[in-house]
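Right after this comes chain A.
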Amino acid sequence: MADLNHYLILSGLLFTIGTAGVLLRRNVITVLLSIEVMLNAVNLTFIAFGRFLGSSDGQIIVFFVITVAAAEAAVGLALVIALFRHVETLNPDAFRQLRG
Partner candidate 1 sequence: MAFNLILFYLFAAIAVGTTLLVVVQSNPVHSVLLLIGSFIGLAGLYVLLEAPFVAVIQIIVYAGAIMVLFLFVVMLLNAPREAIVRSSMLESGATRAVGALLALAFAAELAWALTRSRTLAMSHAGDTPAFSVPQIGQRIFQEYAFAFEATSILILVAMVGAITLAGRHLSKNDQGHNG
Partner candidate 2 sequence: MLNPVVIAQLAILLFVFVMLLSSAAGMVYMERKVAARIQQRMGPTLVGPYGLLQPLADIIKLAMKEDVRPKAADPILFALAPIISAACAFTAFAVVPFGAETTFFGLLDQPVPLQVADVNVAILWVFAVTSMGVYGIVLAGWSSNSKYSLLGALRSSAQMISYELSYGMALAAVLVLSGTMSIRGIVEAQSGGLLDVSHWFLWLQPVGFFIFMTAGVAETNRAPFDFPEAEQELVAGYHTEYSSMSFAMFFLAEYINMVTVSAIATSLYLGGWNGPFLPEWLGWIWFLAKVGFLLFFYVWMRWTLPRYRYDQLMAFGWKFLLPLSVVNLLVTAAGVLYFGL
């Protein structure tokens, strides 16, 4: 029987991979995908705790997290499209106009 610790270590690992993706990748789409990975790792933590503490709160909160992630992905991608119309690149380093 898989322990709670197994699930927590797994979600910690996934969260790390997501964070590494956000910080290290130079492609806006991949950065957004890594954010989704981080959100999924958190979802896994919620469901694991919900199961092992005997409460359905975990599943309900995950339901809302998925919805918020959907809204955020939609707006993020709309921003990417709007930016792409000005500078034809997906490299976030290309947008430096507001730098001090």
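Behind the choice of candidates: all candidates are chains of the complex that A comes from, given by their letters.
Criterion: a contact is a pair of C-beta atoms (placed from the backbone, for glycine too) under 8 Å apart; a residue touches a chain by one contact, two chains touch by 3 or more; residues count from 1.
Everything numeric in this text was worked out from a predicted model, so none of it was measured.
Q: Which one touches chain A in this complex, out of 1 or 2?
A: Answer for chain A: candidate 1.
Q: Give every residue of chain A touching candidate 1 within the complex, in rising order.
A: 1-21, 23-27, 29-30, 32-34, 36-37, 40, 43-45, 47-54, 56-60, 62-64, 66-75, 77-82, 84-86, 88-91, 93
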